[in-house]
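The complex appears here without one of its protein chains, the remainder shown in place.
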Amino acid sequence: MKLKSLLTSAALAAGLATGAAAQDTTTVGFVYVGPVGDGGWTYQHDQGRLAVEAAYGDKVETIFQENVPEGPDSERVMTQMALAGADIIFTTSFGYMDATNAVAARFPDVKFEHATGYKREHPNVATYDARFYEGRAVIGTIAGHMTETNKIGYIASFPIPEVIQGINSSFLHAQKVNPDVEMSVVWVYTWFDPAKEADAANALINNGVDVIMQHTDSTAPQAAAQAANEAGGRVFTFGQASDMSNFAPSPRIASIIDDWAPYYVKRVGMVMDGTWESGHSWGGMPEGEVVIGPITEEVPAAVKAEAEAMIAAITDGSYHPFTGPIMKQDGSVFLAEGEVATDVQLVTMDFYVQGMTGEIPQ
Amino acid sequence: MMDLSSINPVVLVASLMVAATPILLAAIGELIVEKSGVLNLGVEGMMITGAICGFIIAVESGSPVIGFFAAALGAALLSSIFGFLTLVLLSNQVATGLALTLFGLGLSALMGQGYIGIKAPTTSPLNFGVLGDIPLIGRILFSHDWMVYLSLALIAGTWAFLKFTRAGLVLRAVGESHDAAHALGYKVIRIRLLAIMFGGACAGLGGAYLSLVRVPQWTEGMTAGAGWIALAIVVFASWKPWRVLLGAYLFGGITVLQLNLQAAGATIPVELLSMSPYIITILVLVIISADRRRAALSAPADLGKPFHATS
Partner (left out) sequence: MIRLEKRPSPSKVWTYATPVLAVVLTMLAGGILFAILGKDPLEAIRTIFWDPLFHPQFSGFSRPQLLVKAGPLILIAIGLSMGFRAGIWNIGAEGQYIVGALAGAAAGLALYPSESVLIFPMMVIAGALGGWAWAMIPAILKVQFRTNEILVSLLLVYVAENLLASASVGWLRNPEGGGFPGSRSLSGWDASSNPELIAGTGMHWGVVAGFIAVIFAYVVMSRHLLGYHIQLAGQAPRAARFAGVNPSRLIIMCLGISGALAGLAGLFEVTGPAGQISIDFNAGYGFTAIIVAFLGRLNPIGILLAGMLMALTYIGGELAQFMLALPAAAIQAFQGMLLFFLLGVDVLSNYRIRIGARETA
């Protein structure tokens, strides 16, 4: 960092910098749970890191560490980053929650941002997440229209609130446009095992599912659907985390993309100008953190228009995907007519909505 | 009330054959290695190396067939490191195998850095014409890509090689007693090295089947433990080729079946289903080994022991 500031001053002296005041380089650290090459979750966070570099050029230095297991290793990695002079550290997995707060207590001058968690025990800890369920509402709508067998499938990782929100959101919206629709959920109990994801997709297809959604990151389900289509089937999928445009225009008919870049650029900027504050950010389509990738021509124009209208309504705040009346699976009322789910209700969601079959594993 | 009528057994069998092919290929290779008296625990590392070598070459050449060759070659080269260390430098086989896995995972990730998010050229099923339209059998037997048939041919070939050929006899002799084989004038080290490289090549093919057919894309760590399952299958099979086929298909079958049961809405606890392939494999293994007649332990007698020619 010292060397960098020297370089920055040198650049200033040479008249390259445009800013009026001399500025220190801001060091931004990222802790990743998977490899940058996972093509999904970690890959998208790393794209966000690159966006920070692109936005601030010489004024920032980014450092990152991939494949950091949750638990003691993450605490050590964060500490070492703080010791290395990081000004702000983004910790990008739910399991880093306690470690982030523990390290933050020891480095009050360093800012910490923890993804998908809820603990902010110190003024230098903020949390952030994305409203993926907004995107799921849109692809659920498309799925409800596109299915002919009236069976849509969902490849789910672990039974945690974020995944359950996604299942409920997509099912509610599919059901809204197609009252006969049924949803099969396959829990694979892994975030990442391409072969198992392929098997899960095939199992769904074999059981008559013709639209597959996934909450795991590999393209294996897309490939399985493509193979089924080449054998005369008619199966559609949606890209997850990244666009997966290789499988467009079919079977991939749209995608739900995590875009962390706007948030990272904004927060690093706030560190630079001293306006950074703790808090919880739960951005979605309005903030550009959840993006629906191109809807392909396989989707009829009317359906596409409906999906785009929904994107617009969510983006301008006029529509919330969890708006009552919504019943729970057991028939009790979750949201009354016109009621909108609170964030607390969403982040603690542990039940299926009415019409879903099967049970959430406990 | 469970309605499992949506599960089609024919489709189930056809998909388990595809699901089992990577572990089948890796396991038959490891069987030859172990028959020669060498225990190579680095299957996972060789599979993932094969996965990336095959992927890179298939993408660059546009031909999956060339990709599969490269996968076999790359993984065989990697396995020769293991061969050199254990056979020439007489290092411990268990530890060297584990090191090979660590090294292979790292190496493959390094090689694959420019190949993330790319699509591999497609490997299509072979066209058997009217044969594919036969009810039941057509879908099960005549609907696959060539690697599935190659894996079956390898099983048959390995069986015939071990049972009928002189080379197979020598290989088994080396695995049973390297000292006796050496005294008879056989080149123990050369034979074992060839066996190790054959095992590497097979594991590489299995890995490439994942990255080129089953998934098909490159992601770091994509074998996700398949190599360990292959090792388990070899022991499960009591070092018999046809039982490797049985073991791999059984394991693949349960995996596919549990996902199908979920998709069909079966009300069985998911975590129980998810661990069922492992538990059932253990149970079957217990039944096999409890049979006293067969349990004249078919493991090669010198498995895992270092060989050093003293005379």
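All chains are identified by letter, namely A and B, in their written order; residue positions are counted from 1 within each chain.
Here, a residue touches a chain if its C-beta (ideal position, glycine included) is under 8 Å from a C-beta of that chain, and two chains touch if they have at least 3 such contacts.
The structure presented is a predicted model; accordingly, all values stated were derived computationally and were not measured.
Contact with the undisplayed chain is limited, among A:47, A:80 or A:246, to A:80.
For the options A:275, A:332 or A:362, the residue in contact with the chain missing from this view is A:362. Among A:47, A:67 or A:178, the one in contact with the hidden chain is A:67.
Residues of subunit B that touch the chain left out of view are 41, 81, 85, 89-92, 94-96, 98-100, 102-110, 113, 220, 225, 228, 231-232, 235-236, 271, 274-275, 278-279, 281-282, 285-286, 289-290, 295, 297, 299, 308, 310. For subunit A, the residues touching the chain absent from view are 29, 33, 35-36, 63-67, 69-73, 75-77, 79-81, 83-84, 94-95, 98-99, 117-118, 158-161, 189, 344, 347-350, 361-362.
Everything below uses one rule, namely that only the chains that are shown with their structure count from here on.
Our note on geometry: subunit A versus subunit B, Cα centroid distance of 35 Å, whole angstroms.
Contact residues of subunit B toward subunit A in the complex are 6-8, 11-12, 15, 19, 22, 109, 112-113, 116-119, 124-125, 143, 210, 214-226, 255-256, 259-260, 262-265, 267, 269-271, 274.
Those residues of subunit A lying in contact with subunit B across their complex are 34-35, 37-39, 43, 153, 184-190, 192-196, 198-200, 202-204, 206-209, 218-220, 223, 230-231, 242, 246-247, 357-359, 361.
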